Every structure is written in C-alpha cells, then in structure tokens.
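Here the structure is laid out as structure tokens; the discussion comes afterwards.
Yeah, one chain of the complex is gone here, protein chain that is, but the others are all in their spots.
Labels for the chains are A and B, by order of writing; each one numbers its residues from 1.
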C-alpha cells in the first residue's frame, strides 16, 4: 500500500462518496474519497470518472496494481490544480460506508433568467408541458416565479429525456438563450427529483401558487345576506380557478345558452382571459387554455361530454396539454347531468358546478369538486347564476368590477328574478348608465345572438352586446337596440301567425288552458324557438286575462308547459304519466309551474289528454307565477 | 453671464429649438439653441438631454448657477467634437420663441430594403397589421412600394409601442435584417406621425395605391351596348377590390350557390388570388385574405351575417387583421338582405353588391358602397351576374381573359338567359373549344358539385369543373361529362318516381296546373333538391303540352312556383295571401312567373287552395316564360 499519507487521518470510518451523475466540480473537495470508474488507461496512469462532469488522472506512480477500463475503485482527491485539473490517488479500500451525494448548485428563479443570458443555470420546478417538435423536445418548466421553455435535443423528432413526464418535479441544468427575444434554456441535463428534494420543491411551488391563487377580499356589488352566505364557496371556486390557470391546466366552460347563462359565463371568460394573459407569455394562450361552450339543452348531454373528452384527449396528444377542468355555469346541478359526469370521471378532469336550478346533490356531488347552488343554502333560483358569476369573475380579476356593474341586473331581468336585491342591482346598473329598458334590451339581444350563433360562443361579438371588455359604448348601444328590435319583430311575426291557432278552453279548476301545435302553426328553424314562442304566448294571455292560465306549446315529440296561478308540479306529473301510459316514454321535468316534457310521437294525443286531465285537477294558487320559477 | 460670444449675433429673436424625441445628431447644428433637460450632475459640469438620442456636456466652467437632475434650461451647441461628443453652453435665456423640430432622416422605400441589410433605416408608412407573438410585437408597415414586417421587443409577449395601432401612419427607425431569407426591420423606434407629416405620407400612399388600383382599360369580351353602359360601375368595383387587396384588407365573397352564381364568384376569386399573390409575400395570404362562401338561400341570411361577423372579429382578435370587405355576387339586391347589412353596419365592413335579381335599391343602398344591377340601367336578369363578373375579374387580372372566354356562356345557359349577346358568347366559347352542349354540361356539373359540397366552396375541384386556372383539359372534360351524367341520372330517377304523382287540372283561365307533394313523392336529402325537381317537371310539361302551364311543387311549409304563359305576379300574390289568410305566415316572393313561398305547415292546404284560385284568375300571356325569368 503506497497510500500512506492519507491513511492517518482517514481511518476506516471515513465515508466514501458516490457522486450522482449530474454532480460537478463544485461537489468535490480535496481529501475526500469517491467511488470512481476507470475510463482510460495510459502509460502515465489511469483516467477515472466520478460523475458525468467530474474526472481526472490517477498518476502511475501512485498505483499499486493494473486497471482496465470499466474497473471501479475508491480514490481520494489529492489536488485541484490551478488549471482546474483534478489529481487523484487510489484509496485502496473497498467501497464500504458509501454515501450518495446529489449535485449542489445555486438555483436561479425563472423570472430572472434574462439576467443570465449565455450562462449555465440550474432551475427547479414542475414540468407542465412536454411538446415534441420535429427538432428538439420542449419541456415547459414552472417554478414559483414563472414558466420557461427548456429545449432538449436527442435527435430530430426524438423524445429527449423520455423518463421525464408532465407533472414531474425536475432539476434542469442548461444555458440561457434568447430566441426571438424571448428567453429559453437549452438543456444540458434534466433529472427527476425524488423524496426530500421533490417534496421541498413541491412545497415551495405550492406556497407560491397558494399565495397567487388567493382571491382578493372584496365586498359584493350589493349588500345582500342571501348571497353573502355563498361568498365563501365562491371564494373557494375562484381560488381553484386561479390555481388552475397558474398550473397551466386548460379550462372548458359549459353554460346554458340563455340570457342568464351568458351573463354567468361571459364575465368569467373575460376574467380568466385576463389572468391567463398575465400568467402566460404567449398571447394565444387565452385561446388554447380556455374555451366557452354554450349548451342548448338544459343539462350536460352525453354527446357533449363525449365530444369534450375526445377534444381534450386530442389536445393532450397533440400539444402535451393537461386535461382540462370543466366549469359548469347555470347548468349542471341535476340528475340528468350525472351520466356525462360519470363519463369524464374515468379521466383526470375536475368538475366545478355553479347553478341555480333545483339541484339533486346526491346525484351530482360524487363527481364534482365544488357544487355552488342557492338551493343548498335554503335560497332559490332568484339568486341567478349571473349574479353569482359576476362575484366570481371579480374574485378572479377585481379590476373588472366597474365593467360588470350592470351584468347582474341583465341576468336577473333575463331570468325574471324577483330577488329583493334586484332593486339594488338596477340602481347599480343605472349608475353605470343603463336604464331598466336598456338592460332588458341587452338580455333580448343576447338571447337573439345566442340563437344566431348556434354552437359558436362568439367571443368579441358577445362582449360588444353585453357591453364589456373596454367596450365602444356607442356601438354597444346601437347594436343592442338593433338586435332587440330584430328579436322583437321576429317574436311579433311568430305570434301574429300563431295566436289565431291557439286553442282555448276553461278547465275544471277554472283556469284558462291555451294550447298551440307549434309544428303546424309556428315557423320552423327560425327565431324564436318553440320554448320562447310558448313563453311569449303565455305571457300575453296572463296579461290579457289576469286569471289563472296554463299554456302548452307542443311539437311531434315534446311539449313546453307554463302556468300562472295553478300548482302543476311537473316532475310529479311526468312520473305519474310514465306509470299511466306505458310505452309513451315520457321524460323531462321542471318545477311547479314551468317545465318541458318529451314523449314518443305516436303517443302524443294520449300524453296531452292525460296531462290536461291532471291540470284540470291541479290546485289553484294565485301566488304562483311562471315568471318566478324559470 | 459667461455666454458673451454668442449673445451678439443671437439677440432675443433667435428661436429656441425643441427637438422631438426621435431626433438624432443629424438634427442639430453648432451655434443653435435648444431646450435641454439635466440628466446628470458631476464635478466637471452637467449632462443634458435634447432628445432620446442627443445629449452632451455643459462644462462646469460655463455654468453660472447650480442645476439638479430634471431641471430644464436653454443651451447652445458650442462644438461637435471630433470623437462625436457634443459640448454645450448655457444660453441663460427663458425658453421663449420655441420651435419644434421633427427628426430629419433619409427615408428608405421598403421595396429596396434588401440593399440595406445591417444598416439603420427610416421607413414611413401605414400600420396594416399588429401581431403580438410570444416574443416581439410584429408591425406590418406598408409604404407606397411594399409591405414589410417590423419587429419590436418590449418583453416576452408584451405589446411594444402600445400606442401604435392598425391604421396609424408611422415613422420607423430600425435595422434591416434577413430572417429565413426574407427581409424585416428590427425596430429601434416607432412614432406616430401627425398633422402635416401624416398627411404627406397618406397622400404619397394614396397616390401610389390609386395608381396601382387603377384597372386596365379593356374591351369587353363581346360588343354589347346593354352591358357596355355598366362598365364604368364595374371599373369602380374593380378599383375598390384592387385597392382592398393593396391595403391588406381581407375580402369575403358571398354568392348564390347556383350555376350563374358560381360563374360570377369563381372567376373573381381566381383574379383576386392572383393579385394577392403578387401583393403579399406569404403564399398563404390568398387563403387568409380571401374567402368564397356559397349561400343556399336566395338572400343573405341573418345567421350567415352573424357568423361572418363573428369569424371576422375573431380574425381581428387573433391575427390583428382588418375587418373584411364583403362582396355579394348574384345575390344581395333585395329587401330581404337588409337586416344582414344592418348587422354588419355596426362595424367597419364595407359592402359591394353585384346582382341581377330584381333590386330594391332603397332598402339596400343605405348600407352598400356600390350596387351594380342591370335593372338599375333599364336592363334585366338577362345580363347575368356571371357575365358581369367575368368583366370584373378581367379588370382585376387581365391575363385571365383567355381562360374565362367560355364562362359567360356557361352563366347564360345556366340561368337560361335569352340575352341578345348569348350568340356572341356562345361563339366566343366555341373559339375556346366549347360546344353549346359542353357548356350546358359544365353548368349541370357545377350545380351538382355545389349540392355535393354543401357549405364548402371547393376551390380546386370547382376550378377543374369550370375549366380555369391552368386547367388540365382532358381531366376537365372527363370530369364534366361524368358529373353531368350523374346529375342527369339523378334527375331522371327523381322524375321517374315523381311524375306519376303529379296532379293535373285545367284551371279557369285554360292553363294546365300541375302539383306535386314533394315531401311525399320526391326522395329527400338527395340531388336534385325540391326547386330543381319542380323546375324539371315544369319544363317537361311545357314541352309536352305546348300550352300555358303552371307548376307547383310543395313541401310541409313551402311551395316552388313556375309558370309559362300565365302572368302570376308572385310578389302580389304573396301580399294578397297575407291579407286574406291571417295566421298563415306567408312570405317569399319572386317575379312574374317564377317564385317560392313559405307558410306555417298547419295552413298549407288553405294557402295552396287560395293560391290556385288566384292562378285560375290570372291573365294568360303566352309570351311569358319561366325560363326567361329566373
């Protein structure tokens, strides 16, 4: 044993260090012992590797035996020379008492990379996207300050660092570069962190996200205890949505395509767009990360859920995006939504529901993360989805407050809410320059445009109609007046043709019953649609008679029902009809005085006859109004 | 006051110059006085700024008082040193008699930038697009020679020069670079020009555009006074379209989806594509800048207008494009188009109409820039839209003349035009190798493909069928023959099944009346559609009887009407039916002997009965033919 000099102070208890592959010269110290591997044998000694970045010479003079490439031995770092070369000596002990050492480095925050262009830096963060290009693989890495693209090249179109996936916490070593003036890191190495180090990075990220996700403390637009008790829930939803944006998960908003539904969804869309703009460097992010999708049906249909899922999986395959969060607005609380939720439940797609329709919490809640609904607080539909959503939008982007002041009033008028707070909301809208008439016009214009756009959400056009997003006020007013006129004319034309074909009878309980065959006496495939046509007829008859009125508008396989002054309890009627008329396939529902049902066309007469019989027996209750229970 | 030497010749009347921020050293002269601002105080004097680019030292020895950073004073430029440094002395006067000075620079035309790679240049022009990328902001700037992208960086994804918008006239200072071998300018500064300078740039641009937008002087394809009188209008439209391309505004063509409508729209599409290719560097420009959209309805529907608007606003939001110009072809002259026009009127979307249907100028013209229609010249539908459009296409790209020689004849035959000029058009087509039969086959093939493509315009396939755009003649002929055969077989099959169900009666005025329930006795959702089916039946009956014939093909809520030899005046009938049958919701129209009407399904029998009654009273006029008045 030639290795006398170091044996003295080392003793048998001195640990042998096994460097991790990513370790650099910063991780070694003179006098320490390391596990090394021979990677070259020359006349004057052997070259050994301690890690991918640390290697040096063991001089022939210190060696007591022959080595071949690949042999493992324990060495001691004798000297770090002035030129940087490392000189080792064999420790001539077995690699016992081995301690592993991870690379030490000074972490750089992604937000300040621009100050380090051209330098090698170390980042720690979570991989939020992995995108394979025809050239390098792009890892988007998020730390507690920002998100930065890191490009790694293995071969053209070849996935680099195949073990690293979305969701992993990693250490990236690379050189900072600017590309079209935006900053990126050219990767030298990416390694997944584990255990303690992963946990510490996650904690740091989590703390930062938690802080940035926290909604601001705001007073609601109006002083209203009924709504106030729901604010904590709305804050939870706002926090979750903010966090979803910060974590780069896309959001899909599904909403009822009527006036209140648009007043609910459009402000949240705008608020999320603004937050996404602040979070993501790419201006196109607000289109990729957010979709607003109107639903014609009063519930989340299987076809829609299947298409949403298919689309989201495609985005994941194509762009390496996370699967989205689904936000249901003015929709989603009922038993009929359950099959769609169950479909999505097979995948990582969180669901949040904000609705004001009569809920079925047992059916829905096993599948949703948050379920906000006034009925769960002893309130009802009078707190409309739009009223709730405007508060939610403000919690996402409080600078929207001024722009949204008139929106709850539009929502309330659209859904004919008789909430106590309506006066306050109307007053607030008046301060913002909107009379009650102009708010009603906005509601009609929204409804008309929703019809004209069919399945398209119509971003800017709808912003212009609703009067938000730095709106041109003159255009907004002109456009609303024009669209409201068009809608009004279309309703008048429809009713001019339909009214003379409305059948009237007086049923046993004394109520007026009006019936219209919509397929025969309403224009098809034009505005207004059957539900609105029936509602408009009903409203006119209520005004005309000032007595209890029931209206039925029916097509080949459906009927729309409205009552003022008669307690119908439509869900009960559906259930009874199903028992009495096997083979009629009656489905649908609604509330006490508003609803719609479906049946097989061949049983239409039987269903309508049985329905009218029930209506004739129904209890008169003049306090009930269909305009209070949509 | 130490400043003795200059006081002598300066006097109080010497102006003090206030440099604009963009001024450079080229804008200053020794001996002149300037408004300056202190930006640094040192032992040996103060540093002053005259503009963003001009600064220098006032030596301590010349100062008579203390200054602080931010102080304003008047200085005189004492010396421009050899090393380029500027040396100032205080003028010790108040900044009265101040003259503003804009930067002087030698403007470089964008078309010759390639000769200036690596150099700083000055451009003047209009911003035609502002596109925010994940890195820099890209301003596309148009001067009188070309359009060049100018990239400005403020921060990754941050909008640079936020005050500069599409439509502004600007001065750009920057360095010419090549990128993927195309040229661009890396912006040092962009400033909006105002007043005189803006006006002068606009005039220069305008003169250049006006010159390039000027259509060539061409003789029409045939010598035809009726059409000749419309050439000045067509020139105006051509000029406007050429200008629209030169100004980078997109164009949407909406056209009737029948044979004449396609003969109108497709040549203009091709001509505009060629002009766009010459104007824009990007080969994809012809797809982004131009859309051709067939309309099934005989007018511009609200749904279509809403979708066009929504799409255009989306393009503006996404790509910073201008809103488009709308070009209506073989469509757009009637009262029914007005609501759609009014919708677009809220936005900057100019509308041009070229139609040959009976116009309602009062309804339409408040909303359109140009309204070309033979009826406005005492002519009629016999000058088809296709005939007019071919002349328009030639004014946009005169090199198309040879390729388009057969197109007016196809248009004329498709619309059964009995124009005097038809013989000349047929002769012209014969010279181009097309017999009358082959032209009719092209018309049928176009009609068939329009049906098969539904809402898709079908660019190259339609070019191949029409036989334009460097067409492969053999394929064109084979394809047309095949499609014409298919269309013919489909018509025969439809009529084989329908003919035995056509009801016949002789009405009071002696005419034959033929009626077919299309829903019961024609195949649904297949070619030919109801209108064509009715027309084919009618034509056969006219040929068969050689006496006055009226045909009605009806569905649940519509009827198609044709007459030969009986003056129906369908608009009058619609008006009368509406008076007589309240609640039938009769709408629609047409001309003397051709039309279609809609009604609510439940009133079909009443409407048809009343209609037939009117027909029985209608005046026989054997000169009238439905083939003359489509």
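What we mean here is this: a residue touches a chain if its C-beta (ideal position, glycine included) is under 8 Å from a C-beta of that chain, and two chains touch if they have at least 3 such contacts.
Note that the structure is a prediction, hence the values are computed from the model and not measured.
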| item | value |
| --- | --- |
| Residue in contact with the excluded chain [from B:94, B:423 or B:497] | B:497 |
| Absent-chain contact - pick from A:95, A:571 or A:585 | A:585 |
| Identified contact with the non-displayed chain, of B:192, B:358, B:521 or B:614 | B:521 |
| Residue touching the undisplayed chain, where the options are A:85, A:100 or A:303 | A:303 |
| Absent chain, residues of subunit B that touch it | 179-183, 280-284, 287, 449, 452-454, 456, 458-461, 464, 475, 478-479, 482-483, 486, 493, 496-501, 517, 519-524 |
| Interface with the undisplayed chain - residues on subunit A | 132-136, 151, 153, 156-157, 302-303, 306-307, 309-310, 313-314, 316-318, 339, 342-343, 346-347, 557, 582-585, 598, 600-603 |
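Note that in this section only the chains that are shown with their structure count from here on.
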| item | value |
| --- | --- |
| Computed distance of Cα centres, subunit B from subunit A, in Å | 38 |
